[in-house]
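Of the protein chains in this complex, one is absent; all others appear in place.
So that you can tell them apart, the chains are marked A and B in the order they are listed, and the count of residues begins at 1 in each.
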Amino acid sequence: MRSFSEYNPIAVAVWFFSVTGVAMFCSYPALMVISLAGGVLFFLKRNGFTHRKTHLFFWLLFAVLALANPLVSHNGKTVLFVMNHNPVTLEAALYGVNSAVMIIGVLYWFRSFTQIMTSEKLLYITGALSPKLSLVLSMALRFVPLFSRQSAKISAAQTAMGLYKEDNIVDDIRGKSRIFSIMVTWALENGIITADSMEARGFGTGRRTQLRRFGFRRGDILLLAASLALLGVTAAAIGTGALSFEFYPSMEMKELTFLGISGIISYAALVMLPIFIETEAELRWKYLRSGI
Amino acid sequence: MEILAVRDMTFTYPNCKKPAIENISLTLERGELAVLCGATGSGKSTLLRMLKRELSPMGQVSGSVIFCGKALGELSDRESASEIGFVMQKPEQQIVTDKVWHELAFGLENLGTPPAHISRRIAEMASYFGIGDWFGRDTAELSGGQKQLLNLASVLVMQPKLLILDEPTAQLDPIAASDFIATLRRIANDFSITILMAEHRLEEVVPLCDRLLVMDGGKLIGEGSPSEVLAGLGDRKDIMCGMPAASKLFAALGEQGKAPLTVREGRNFIESTYGNSVRALESETAPHDGEAALEYEGVCFRYEKNGADVLDSLSLRVNTGELFCILGGNGSGKTTALSAAAGLLKPYSGKIRVFGKKLKDYKNRSLYRECLAMLPQDVQTVFLRNTVREELEECSAELKELPYDLSPLLEQHPYDLSGGQQQLVALAKVLAAHPRLLLLDEPTKGLDAAAKESFIELLKRLKADGLTVVTVTHDVEFAALCADRCAMFFGGKIVSEGAPREFFSENSFYTTAVSRMTRGYFDGAVTLSDAAELCRLNGRKES
Partner (left out) sequence: MLLIKSKRLRDTIRVVVPFIAVPLITVLGALAFDEKKHIIIALAVAVSALLVFAAGFEKKSTGTRRMVIAAVMTALCFAGRFIPILKPVAALTIITALYLGGEAGFLVGAMSALLSNFYFGQGPWTAFQMLAWGLIGLFAGILSDKLLKSRVLLLIYGAATGIAYSFIMDVWTVLWYNRGFDIKLYLAALVSAVPYTVSYAVSNVLFLYLLAKPFGEKLSRIKTKYGV
């Protein structure tokens, strides 16, 4: 009964990079629209109608991106009007819209991805790549809040000991910079002690293993296999040119073959995978609960 | 079986003439619990670090360390890391990862243990220490006591043969500290692990240990079972004053022979040797009904909007010229209460007055101008400069006024001092602010017994000059000796308060060993001098 974000991080990451990879490396409008729609839907499903500012920012950016291309690029045959002695063409305008759809779609995906990939999962993935790097990351992650807490502590301690006796800005700045300076000393010193503690517990004596908190279960393997299979079909369709769309000099679309259609359907299925999974889990839970 | 043998070990830090430890020889048997004590700067930490290869400081060494029949240098990296466990003094600094479960697994991961095996070992260890409940939490969220337990557990999962601890109970409350020591005893018994620990709080641990080692000026001056060592140290007052109360009472009364160590033995000794026709001393109650120096009135505070109240309508009044001690468990909110008094935290309701004036009426930081100063719990936050000299000059501290000598430390970086020395320098700094109200957060942690006594003298002198002192401490003996009034902090407020005599004779855990030893036999005896006085008044039993 796992929700999508509880699946094995590697399977989730493969799925995620399949979705965004296709979106980024291909410019076939239908796929872009699917990606954007999926991205927005997924984000809404996770967050409901919160995060208004994010949405606002993304759609403003969308407008800017969509308008930028026709103003800069003057390729294309169908001239809509002339501005500053430069033609503004329909093709360039639509190309801009297409790019904007792609970019905003990817931005939505990454926003959700950042929410799903907690630090623990990031470390799990980098750990598979290089345990040492993963450790550096994990320590840096721990240090950030540690430092801010310590500098707040130092600042409070100094206030109570009368560091800022005079109440003026010069004194404040001098005090702050001194605190920053000792903070760095403390951070380095504290780091050395951490390093000693690591060596005392056998760090660097040989090959490291990593305790996995995330096993590979049947569901993860299914997710992985499904992602790769769907990606395969889509990639084949793109690679063989079954899905190609030319904007310049004038818009031209290749007629859809069977492969092309399967490519589009597969991509749509790929994008919808997590929504299937969550819905299935919900339904199953409802069913099971009715038996309690 | 012999686990560890040190032969003629001498060690000198670079750029130092005098060796930090000199001609140390000792052996430890399997399953033994050994305690190393001695004054601040006597070389305890240095000796312990010499026994753990990864932590040995750089410098000039002679002599040898044999671990399980092999020289320390000949052990493989893996053996050295896994078979000798080391728990450092500061619990935060030892933690490497951000999650509790990962911290437990860290050592085994380094040794390349298969994951399935790691899971089993840490699951067992977590159950043994009762860590299960906070297994998935962030390490940063734990309290000091929990962090220390986690450190111990994460070293023990590697199944060491020798466990070394450097002042592990310095920041624990009395109950947590005695739990921790009982756990160590249990580990030594259950797993035959040899344990060597350096410690200043000897009351609980000396009766439990198999062997006591005493260091002085880098040399080992006493070694053997606790009672043997105590018998041999009779004339060293500076070292004796840190020993368990029963043995001190025994020495103070001029008795000869095998000294009692535990509370029970002490009780037997008193009951069998002295009568109790005089049950209590005249109480010289000095009723302080002067002006209020610090006043809390229904103060409520929480760190997060949706969190729990850390201060829960706290009300308290400290009079001018009083030495007031606050005791209480780890995480009960003592530090929070002091910080609120120092104006560092803003309560959401209630009032705090300092010398009759509300905190918010102290405009432009006039509060910190010769009115109030606070010594924080973490003394490292006190230092800003590169040498002790600069630190002291900056706040124009008078070295001569201090009861201890800081002059040998002047050229050192504050971060290079030993724990006790840092505490002393920080005290010097806070005193130099010449406040009228002094707030001290655990000022005696890491200090040896002799330094503590001279600190008590200093406090009494300051009090005579009209200073008001509020001290938060885990050290009940210290509170019993110096306080005019004591208070018990629990669940964000004061639950009981009173003069030390009545306060400690009513508590059964937060109380001095003397009080536990004499309870029901004498009334209101809480310090050593009380008990000795009563015994003398009653005279020896005719038998």
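What we mean here is this: a contact is a pair of C-beta atoms (placed from the backbone, for glycine too) under 8 Å apart; a residue touches a chain by one contact, two chains touch by 3 or more.
Note that the structure is predicted; figures quoted are calculated from it, not measured.
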item: Sole contact to the chain not displayed, among A:V19, A:M32, A:V88 or A:I103; value: A:I103
item: Residue among A:S73, A:T159, A:T209 or A:S266 that touches the chain left out of view; value: A:S73
item: Identified contact with the non-displayed chain, of A:S27, A:T209 or A:S266; value: A:S27
item: Among A:V144, A:I169 or A:I292, the residue in touch with the chain that has been omitted; value: A:V144
item: Touching residues on chain A - with respect to the absent chain; value: 20, 24-25, 27, 65, 68-69, 72-73, 99, 103, 106-107, 110-111, 113-114, 117, 119, 122, 129-133, 135-137, 139-141, 143-144, 146-148, 181, 184-185, 187-192, 194-196, 198-199, 203-204
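The rule is short, and it goes like this: only the chains that are shown with their structure count from here on.
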item: Inter-centroid spacing, chain B versus chain A (mean Cα positions, whole Å); value: 48
item: Of chain B, residues touching chain A in the complex; value: 52, 54-55, 76-78, 81-82, 86, 88, 90, 93-99, 101-102, 105-115, 118-119, 122, 139-140, 154-155, 158, 339, 342-344, 364-365, 368-369, 372-376, 378, 380-384, 395, 415, 429-430, 433, 439
item: For the chain A and chain B complex, residues of the former touching the latter; value: 119-120, 131, 138-139, 141-142, 145-146, 149-150, 153-154, 156-165, 167, 178-179, 181-182, 185-186, 189-190, 193-194, 196-213
